[in-house]
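Note that one protein chain of the assembly has been removed; the remaining protein chains are unaltered in position.
Chain lettering (A and B) follows the sequence in which the chains are written, and residue indices restart at 1 in each chain.
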Amino acid sequence: MSVALESVLLYEGSVTEPDRENRVIEADDAELVSRARTGDFAAYEALVRQYRNDVFALAYHFVRNREEAWDLSQEVFIKAHRALKRFRGDASFKTWVLRITANQCKDFLKKRRLKTVSFDGSPQAANRPSADLDPRDRAEAHELGQAIQRAVDTLPVKHRTAFVLREIEGLSYQEMAGVMNCSVGTVMSRLHHARRKLRNLLEKSGFALEGTSASKENTS
Amino acid sequence: MNLAGLALAVLVHASAAGDALTTPIRVEWFAVQATNEGRDQGVMEFGDGLEAVRDAIEKFVEKKRLKLDTFAQIAHSKVRAAPNAETELAINDRYTTFVKPLSRDEDGRIRMTVRIEEASERDGKKTVRDALNTTSSVASNAPLLLGGLKLERGNLIGAIIVSD
Partner (left out) sequence: MKWQQRLEQYRDGELGDVDAREIEAMLEDPAHQAYDASLNALGAAARASMPRAGIADEQLPAFMAGIREGVERPQRGYRGFWALASLSTAALIVALSVFSVIMLKSQDAVHSTVEAAATEIEGAEIDTYVDDDGTAVVWVSDTGSDTW
């Protein structure tokens, strides 16, 4: 039975759409960075306001806990403030701060020895299918959501980062290379491996990826 | 400040003798190669395995504005160091570290000597010298960092974490 993905209600809590447009704000950011460096905290606040969701979303994808993502995000911005003097502006501020985020998450996961992050069950993280679906479709949508999250969690950190940055955060390959501190070729390779592994895992869980949706295969 | 030609006679401040150690102390040792890769991003890059000491190194490098931005682990060991005896902690062919726990003070810090020995060959003759020799009291919540020694590429930073 296929699940109409657009009917799956996403979880509660703050949800924002990734900004997929190429906004030409680098000139504004450069000015804010320059002012922040001189001690203008209001300028730094403006940068935090601009990018807090990018940072938080990436952190949340790794730790799947709102409180921990919150703490990690704050640490990222504190570290970024300390490192402002060394930021030369060769990449965008967004790319730079996401790189700090990725490093921070990597360290956090290793410290906590979180190789797989279990679904924490907090209300904000619960995947609650739409009430419009009938119970069977709701159950299947929930199962799919869980399967995908489990599958993503089993990916090595580098592959998981690549997949999340591309599919969820909508970064370009160039931006991803900046965040992950690797070449565009390496970005493509990691993405490819992530997608291949996820397809295999989902198929093993009984979900077929075909057409424009994923559906549980009828094994009966 | 460079006081060329002078050997300073300084007071040696002897800390309290503290309690004698009767059991080995757990010592975790990290040897890190620190280099300057001219990273455009201005963010320090730490290789795998350095999570426990990353914050301490980063903070020191930032504070002293050292021109170092890339850190890679070259050696790591966890040992039980017996009191009043030197335990060897490998680094590479050139440097070797020796730790000797001495006592524990009233705050629980482990007083120990740490020696980084350097082996070299000059004119066909092998020589060994103490590149660094320190007596320090190391708290369990904060590492002792030893650094600055030259490697073939970059500088060596050693980090010692102690626990019971």
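The rule is short, and it goes like this: contacts are C-beta pairs under 8 Å (C-beta built on N, C-alpha and C of every residue); 3 or more make two chains touch, one makes a residue touch a chain.
Please read all numbers here as calculations on a predicted model, not as lab measurements.
Engineer: Going by the stated contact criterion, tell me the shown chains that border the hidden chain.
Structural biologist: Counting the whole assembly, the omitted chain is in touch with A, B.
Engineer: Which residue from B:19, B:130 or B:164 sits in contact with the chain not drawn here?
Structural biologist: With B:19, B:130 or B:164 as choices, the missing chain is touched by B:130.
Engineer: So one chain is hidden, and I want to know which residue out of A:102, A:152 or A:179 touches that hidden chain in the complete assembly.
Structural biologist: The missing chain is touched by A:152.
Engineer: State which residues belonging to chain B touch the missing partner chain.
Structural biologist: These residues touch the chain not displayed: 1-8, 10-15, 36, 55-56, 59-60, 63-68, 107-109, 111, 118, 129-150, 155.
Engineer: Can you name the residues of chain A that touch the chain not displayed here?
Structural biologist: Residues of chain A in touch with the missing chain: 5-6, 8, 10-11, 13-18, 41, 44-45, 48-49, 52-53, 56-57, 60-61, 66, 69-70, 73-75, 77-78, 81-82, 124, 127, 144-145, 148-149, 152, 163-164, 166-169, 172-173, 188, 191-192, 195, 198-199, 202, 209-214.
Keep this in mind: only the chains that are shown with their structure count from here on.
Engineer: At what distance in angstrom does the C-alpha mean of chain B lie from that of chain A?
Structural biologist: Between these chains, centre-to-centre, one finds 38 Å.
Engineer: Residue numbers of chain A touching chain B in their complex, please.
Structural biologist: Those in contact with chain B are residues 82-83, 85-88, 90-91, 96, 99-100, 103, 107, 110-111, 178, 181.
Engineer: Contact residues on chain B for chain A in the complex?
Structural biologist: Interface residues on the chain B side: 40-46, 51-52, 54, 62.
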